[in-house]
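Have a look at the structure below, then the notes.
The complex appears here without one of its protein chains, the remainder shown in place.
In order of appearance the chains are A and B, and numbering begins at 1 in each one.
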Amino acid sequence: MLEGALAAAQELRGEEAGAARGGAGLARSLTIKIVSAIVTLFFVLVFNFFLFRVLPADPARNLARGTALTASQMAAVNRTYGLGLPLPQQFWNYLVQTLHWNLGISFEYHIGVSRVIGSALWPTILLVGSSTVFSTIIGVWTGIRGGWHRGSRFDKTSTAINNTLYAMPDFWLGMVLLIVFASKWFIFPEGGMHSFGGGGTGLAGINDLLWHLTLPCIVLTLVYLAEYSLVMRSSLIDEIGSDYLLTARAKGLRDAMVRRRHAVPNALLPSITLIMLNLGFVISGAITTETVFSWPGLGLLSYNALNFPDYPVLEGAFLLFSAAVIAANLIADLLLTVLDPRVRQA
Amino acid sequence: MALLELRDLAITYRTEEGPVPAVRGVSLTVDAGQTLGLAGESGCGKSTIAASILRLLPGSAKVTGQILFRGEDVLTMSWGKLRAVRWAGASIIFQGAMHSLNPVQRIGKQIAEPILLHTPEVTTAQASRRVAELLSQVGLPARRADSYPHELSGGQKQRVMIAMALACSPNLIVADEPTTALDVMIQAQVLTLIGDLVRETGVGMIMISHDLSVLSATCERLAVMYAGRIVEEGPAHQVFTDAKHPYAEALAWAFPVIGDSRTRLSPRGLPGDPPDPAQLPDGCTFHPRCAVAQPQCATRQVELWSAGEGRLAACVRVLPDFTDESGAKTVGAPQDQRDEAVA
Partner (left out) sequence: MSVQTETATGIPPISSGRQIAWERRRRAMAKFWQEYRKDRDGMTGLVVLVLMIAVALAAPLLASSRGLNPTLATYPVNAAPGWHYPLGTDSDGRSVLTELIWGSRISLLIGFAATLLSMVIGAVIGIVAGHFGTLNSWFGRQTDNVLMRFTDWFLVVPFLPLAIVLARTLGPSLHVIIIVIGITSWPGTARIIRAQALAVETRPYLERARALGAGHWHQMSKHVLPNVMPLLLANTILTVAGTILSETTLSFLGLGDPTRASWGEMLNGAFNNGVGTGNSLWLIAPGVAIIVVVMAFTLVGHALEAVLNPKLRER
């Protein structure tokens, strides 16, 4: 799994190097990448359409959530969603609506899906953003230290911890932490983003928010930090046998300098690529963590939509998750182009 | 006082299968301004010696003997002193410049790095000027300082390595197979360059190669290694054209001479493979492959005996009381023909 991801990241680097070398410059490859991302998004839309509107035996019933409908109500639903129209026409309507940000009406909340998703966006960004910062910093640091001093006590311990974290279902970790820190010892709240009554404004409000953010952030941090640490370590170990490090040592550089100035910059490239690629997936991976901690983000929204079942919201959420991955991939691609001089062909 | 003196150097690697003696008692001297060539097949220990001069061997290598650089033993130097000697006292041109340069750093920065490290009072501007100077010395335009390694050809990368090796004006340069990965035309250019630079700057040099013809053209003295020991040593041209040790002779003849049809039609390779360092033959380690091996070669301990003025060879054939009991034809071609071919 890990090696596959690492190999994929390096393959990405290799492919890009190959493409850029045969090509005509930065602007051109950039355009290709962006167009390619848009095409992928288009296919996701097609897939989405297929999944929600075409696959179910009776889309109307699905979309109307299985409540008993009279014939005229059915006809109304059919008209609203244009279900009686030929498929290509339906798809075109769907496409136009989506581009206008009209993702339908939520069954549960009876307001526009885009509004529902919009209000759930910020909590997820906050949670995913903060945990990514921590998991990246800690993960990269432990990975470097473990990889450089391979076989040391630090390395053995940290690898063992990382392997265990990697094997752990993230929501299980969340629940265990809840039991210990929220139920047994009342240090942290049992969930939610704010205390009842808002938690106050200004500094008190921020304090309250952070208090609620701590446990879910810790869980997400731990889960991804394991992966980043293992990848960074792997990457650095790959570099350690390199000839240019021997050259650096021969020049009289101290060990720490050799590591910092030469080994780490080279080892960071695949790691950063991977972290960026992963970011897209973390957003949807947060579903389980948000559920456990009742954190009102896209994850919890999806979970509730799943159980209701609120198909329009599910459809919209799916689209957003896919778009996030596509965007993250694009950014990872661009980042690599900027950072790796071998890919960046003047 | 010699610039570099190796005294009875022995290096053994600790491996999973047991200790592997890569170097088994080598003694060499290089004076200031002198050039010494070190020849031998792969695995004979030459690169190990090169790395050991600056104590760059991995932790699994056990080193005994002395490596005296400017009179001080490198092996017992303090870390601080060693780091100061590295590059500023002696520098190395590594084998395979392809990977010896940091791929994500501009080469100008890499050349400047040892300068800034060893002479901290130098400003970056001064260092850049020195880099430009060095690049022009090796025949590269100054604007190349902003290039990345992958933007350079093999020959250009090798020139960068040479420029980098000269950066701190060392007393000794160790060139480990500097031209092996290059094609013949570039090889000639690089060798000429090295020869000129050595003459101009008066730096001492050890060049390591498996190609005796290259060494004989560039170096004053030549030492041939086999299975971790020196088997012949002497003035380069003499060793090349009139080798006393059968292995050195075979090595000299291993490279076909352009224009000499004899070498083309009857290649003079050596049968067999270099011995496994962990399982060396008794007596003379070369005797299983030697075309003129004597019965005594299988048991007698060979040493470096005098083989003429300023020459040494580890073969019983150079001993004054030697009589040929092998019954084999003499090795090698008539002397004058080989001289002609080389000239």
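The rule is short, and it goes like this: a contact is a pair of C-beta atoms (placed from the backbone, for glycine too) under 8 Å apart; a residue touches a chain by one contact, two chains touch by 3 or more.
The shown structure was predicted, so the numbers you read here are calculated from the model rather than taken from an experiment.
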| item | value |
| --- | --- |
| Which displayed chains the unshown chain touches | A |
| Full-complex contact with the absent chain, from A:Ile144, A:Ile326 or A:Val343 | A:Ile326 |
| Touching residues on subunit A - with respect to the absent chain | 1, 3-5, 7-8, 11, 40, 43-44, 47, 51-52, 55-56, 163-164, 166-169, 171-172, 175-176, 178-179, 182-184, 190, 234, 237, 280-281, 283-285, 287-288, 291-292, 302-303, 306-307, 309, 314, 317-318, 321-322, 324-326, 329 |
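Throughout what follows, only the chains that are shown with their structure count from here on.
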| item | value |
| --- | --- |
| Distance from subunit B to subunit A - Cα centre to Cα centre, in angstrom | 54 |
| Complex interface listing, subunit A residues touching subunit B | 242-244, 246-254, 262, 265-266, 269, 340-342 |
| Complex interface listing, subunit B residues touching subunit A | 51, 54, 56, 83-88, 91-92, 94, 96, 99-105, 113-114, 117-118, 148, 150, 164 |
